[in-house]
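Below you will find the structure I want to go over with you.
Note that this complex is displayed minus one protein chain, with the remaining chains in position.
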Amino acid sequence: MKQISNNSIISSTAILHDDVIVEDNVVIHDFVVLYPGTIIRNGTEIYDHVVIGKKPTSPGSTAKQYSKEYDLTEIMENCIICPGAVIYTGTIIKNNTLIGDNCSIREKCNIGAYDIISRNVTVNYETVIGDHTRVMDNAHITGNMIIGNHCFISVMVSSTNDNSMARDELAATKLAGPIVEDYATIGAGATLLPGVRIGFNSIVGASALVTKDVPPNKVVMGVPAKVVRDV
Amino acid sequence: MKQISNNSIISSTAILHDDVIVEDNVVIHDFVVLYPGTIIRNGTEIYDHVVIGKKPTSPGSTAKQYSKEYDLTEIMENCIICPGAVIYTGTIIKNNTLIGDNCSIREKCNIGAYDIISRNVTVNYETVIGDHTRVMDNAHITGNMIIGNHCFISVMVSSTNDNSMARDELAATKLAGPIVEDYATIGAGATLLPGVRIGFNSIVGASALVTKDVPPNKVVMGVPAKVVRDV
Partner (left out) sequence: MKQISNNSIISSTAILHDDVIVEDNVVIHDFVVLYPGTIIRNGTEIYDHVVIGKKPTSPGSTAKQYSKEYDLTEIMENCIICPGAVIYTGTIIKNNTLIGDNCSIREKCNIGAYDIISRNVTVNYETVIGDHTRVMDNAHITGNMIIGNHCFISVMVSSTNDNSMARDELAATKLAGPIVEDYATIGAGATLLPGVRIGFNSIVGASALVTKDVPPNKVVMGVPAKVVRDV
């Protein structure tokens, strides 16, 4: 069953599968695909070629097993989803957030309000991002990562959650994404190893390799990263 | 009003909004979207799922304010725009340039002739790139950056324009993209900090972190980058 507001503008080329809800004042551009379970809240704009609510699937080459059911995928009020972005089932994006061109956000993520997830960013499954946080172009956010409020993750940052780099058969049961506390900043091209905690208001320099926890209010730099001063 | 040449091949699935001009000998493939103000010059080919002339918009989470008007977006003669690329309003791409798959080029950029902007590259707003220059796959070109002629920017290069990493409320008024002079080469995975100038014909090594200006005709390497020899 679909519930589509008459007060929204939906291109005739958009594909709305069953069980889709579109509230008022929404704009849906051309060639958009909304899979079952998708809810688009009041005032959100979905640009051309966006795909929302896709299920993860495996051809036998992935370790994870996936449900055959669609979860709820919710894009809250006044968001902008830019061309070519792909958002998987079970992900929630809070109000006033922008998802950039050709981003991909996997299943069961919880993305905050007033965030910017910029272009060609990949966000892996079950990640949590707070409010007023920015993840810049071409960055990669690993699975199970936790990012706080008012954080800034610069361009080309990479993050990882598997210390064995896929060598340990049991790794899937002990994956640990990094934790980035409120107001922390990660510089361009920096790399965060599994499970590291970046403390409140700390700054990771560009190109740094973070191999261990960073205390609050510190600046770290280098490969591997070392504390160089207070913020 | 549209002006579409009868000597061009335009797929029936392409969406041409109002105020679009398509000159002779153009090929427009399936599911392309051309927003108002777009001009496609003679001999250019636009591949499937390309979006041209999109306005930047903000859901309240970006610092920049955007015009509600469409600017002129011009793709000059004999260009090739590859599948899934997104080009924003006010950007001009000169003749014989290739824009790769799933690139995104923001508003008011000026991209030269005979350039290659390769796949999954993100180019930010108001950037200027000269002629015969190549930006390779997955690189990020920051806003306000200036790149000369005959430059080579390798894969996974990142560049930045905000020394405060978004911590300074006034930063939007003093952003400074790097400057890359003619014939300079930036190696794979290198990072350019805000405002650095890479001199004529100089070479930045792979993985280098450029924190200060590089004189002409020098090779720099390392984190942070240091001069190691003449070219």
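A and B label the chains in the order they appear, each numbered from 1.
Basically, contacts are C-beta pairs under 8 Å (C-beta built on N, C-alpha and C of every residue); 3 or more make two chains touch, one makes a residue touch a chain.
Just so you know, these numbers come straight off a predicted model, no measurement behind them.
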item: Hidden partner chain, touching residue among A:Ser5, A:Ser104 or A:Asn217; value: A:Ser104
item: Full-complex contact with the absent chain, from B:Thr73, B:Thr89, B:Asn124 or B:Asn138; value: B:Asn138
item: Among B:Asn102, B:Thr127 or B:Ser159, residue touching the chain not depicted; value: B:Asn102
item: Residue ranges of chain A at the interface with the undisplayed chain; value: 15, 31, 33, 49, 51, 54, 57-62, 84, 86, 102, 104, 120, 122, 124, 138, 140, 142, 156, 158-160, 165-167, 189, 191, 193, 207, 209, 223
item: Touching residues on chain B - with respect to the absent chain; value: 13, 29-31, 45, 47-49, 78-80, 82-84, 96-98, 100-102, 114-116, 118-120, 132, 134, 137-138, 152, 154-156, 185, 187-189, 203, 206-207, 222-223
